[in-house]
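Sharing a structure, written as structure tokens. Questions coming.
For this view, one protein chain was removed and the others were kept in their places.
So, chain A:
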Amino acid sequence: MFALTEKNRSIAQLLLNTGTCPRCVFRFCCVGLQASYRHPYKDLLRELHEFLEYNKEKEDKFCCEIADPPCKRIRLENMGEGAEDLNQNGALQQTPVADDVNVAMENSTPKVCNVCLGILQEFCEIDFVQKVCQKVNSAEYQFTSFVFSVSLPPQLSVREHAAWLLVKEEMGKQGLSLAKEDVVQLKETYKWIIHPLFSEELGVPADGKSLFEVSVVFAHPETDEDCHFLATVCPDCFKPAKNKQSVFTRMAIIKALDKIKEEDFRKHFPCSPSSPKNICAALEIQCTNGAIFVAGRYNKYSRNLPQTPWIIDGERKLESSVEELISEHLMTAFKADSFNFSSSGREDVDVRTLGRGRPFAIELVNPHRIHFTAMEMKELQQKINNSSDKIKVRDLQLVTREAIGHMKEGEEEKTKTYSALIWTDKAIQKEDIALLDDMKELKIDQKTPLRVLHRRPLAVRSRVIHTMKSEYIDDHHFRLHLKTQAGTYIKEFVHGDFGRTKPNIGFLLKRTADILELDVESVDVDWPPTLND
């Protein structure tokens, strides 16, 4: 059952005459049935011509007065070939219609559609689909579904607008109206046609939420200047931005088309757009996979290892980093392009992280491999642990993007426990340090420590030392275990930072104190979930 009906006839004829392809004709006739568009192009073209010929014939037969002179002229020309088949009434018989159609097709078939510039023509063919799939397969990605995104040249909006004005005018003659929103969108139509073809070829379904994206960028340099006139008519829509190559972005053009008055548009752009010589070109065909998140907890056993690479003026100050030691193996396993490392707080170069370690999450950007079983993750964890004695990871697992929020929450809200080795100038006895054990919820005020003051604003932070437990070593040394609020500077709490952290250990013990060693004993965050090893 052909998609068009009687009421579409004049529009269809008009558009076809101006060089519009069958599928675009359907769109302007508001054909909403997806299946209609999926028929092979040649069939659609032939059916459309048959439809138009048949109706023309009907009206001639019944001497309809609304016949379009140009169409009749074409028909009469074609009649020349089939003249011998005329019966007595002057009506054509069935068989010659096919000949007419073929000739009509030859005469009025546009090479390249003047509205879609070939997108709904050649780029719906299996050849193109296969070409794209070849690229996808050679990139060796792992995926279970795909989302296809297409970027169309902005001038298509201009041509669409022109065609709409043309059709609107024609329908107006019949007392009908056509809103721009009623016209079926080009992109939508394209996806109706192309998705099943890709699905078939790739062997996986199309899914709007898929993380694996196949994207194609189309360009048509021949008609790039089509939209330039908009800048003269609506200059305020086109502001040059630093990042963009051209000021004629899709958004700007759409905005301008909304604003521009019909008369102004018609002055600058023909309302049956001209037929281009060339088809669009598929400039870029790319695949990307959505980011994958791997979380875990790390221990740091070295007092000479920064968390992130330490590079000043292009020179690396310390070899390696926690981040690199972990990410290196993940990047290789997941075949990712790059990574982003984040953790629930951090520690200094000279501080160890003991206990269950500190939660971290790594975002792997554009991973080619995404499927990992729990067993494979365990193996990966073992690999990382075997590669270095400076760090250890545990609870290595795949998590979602939302997980990052947990971690940052941990950084700001959760408590941490530490163990500090402290030196005092004046001798101490066990009794002298016992008083620390009795202090609960000790409030301290810390000005921004000197050692970070060059990159932080000067401010005072109030923090709480929840509990302390001292361990006497000798008359100048003791170990202190503390549980503190997130964001407390421990070193400064011990030595006082020139009196800028008050109270401090020195002040509490009425001595001068310094910190010799610091270890993080625990980061009290429940995330990521513990895995049974």
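FYI, contacts are C-beta pairs under 8 Å (C-beta built on N, C-alpha and C of every residue); 3 or more make two chains touch, one makes a residue touch a chain; residues count from 1.
As a convention for this text, contacts and distances are computed from a predicted model.
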Ask   = For the complex's missing chain, which UniProt name, "Rab escort protein 1", "Protein Abitram", "Nicotinamide-nucleotide adenylyltransferase" or "Glutamate decarboxylase"?
value = "Protein Abitram"
Remark   = Touch with the missing chain holds, among A:Leu33, A:Ile311 or A:Leu453, for A:Leu453
Query = Among A:Gly296, A:Gly410, A:Gly496 or A:Pro528, which residue is in contact with the omitted chain in the full complex?
reply = A:Gly496
Key: Contact set of chain A toward the excluded chain (per top definition)   = 350, 423, 425, 447, 450-458, 491, 495-499, 506, 512, 514-516
